[in-house]
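Rather than the whole complex, this shows some of its chains in their spots.
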């Protein structure tokens, strides 16, 4: 069986971003499940998916492991960041709230670390 | 397809209440989904559904847009507030925890901003 899990990352604190990415990595490393993993980022959480973010290396490792990183377009538009400031491979979604709803409707478990 | 989404609002910080209501408004505005939206309020979150709350205007707009605002009876009983202090249209539920459980059983996606 393949499980599906979506993490919600709406906070900008550096320690919080690292925690969420560590939680996602722990899930990938847990051999009792075979989980497809996504992280949906909005609000302050955008700080963690910038190319120069303190958590950028963690985020890159997740992307390399096949984790889907989604960023809310509403959030992006509310900042001075451009798409070029985001890590390669990050996907922009119309809104984090719609994406979190769709993912749960598609069978993803929701975790807000 | 009509989606269903329930937001959980358990914190009293003014900025947090405004964030949750803004998230709900963003979901309503997102044309990629057609979501029925509810907000379940407990604990400090009750501060945001008082008639004189800083976020009262946001809450009223959500109510006008058809969003269901539920307040936990346990929370209400633990405060000095009366039903008359709450915004018109707010619904009182036996407990936030039971309501959040029921809503998820009824197909609502859960979001804790």
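Per-chain numbering from 1; labels A and B assigned in written order.
Everything that follows uses one rule, which is that contacts are C-beta pairs under 8 Å (C-beta built on N, C-alpha and C of every residue); 3 or more make two chains touch, one makes a residue touch a chain.
This one's a predicted model, so the numbers in the text were calculated from it and none came from an experiment.
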| item | value |
| --- | --- |
| Per this structure file, total copies of the shared sequence (2 shown) | 3 |
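Going forward, only the chains that are shown with their structure count from here on.
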| item | value |
| --- | --- |
| Inter-chain centre distance, chain A versus chain B - centres from mean C-alpha coordinates, in Å | 25 |
| Residue ranges of chain A in contact with chain B within the complex | 8, 10, 42-43, 74, 94-98, 100-105, 110, 112 |
| Chain A-touching residues of chain B, taken from the complex the two chains share | 3-5, 19, 23-24, 26-27, 29-33, 35, 107, 109-113 |
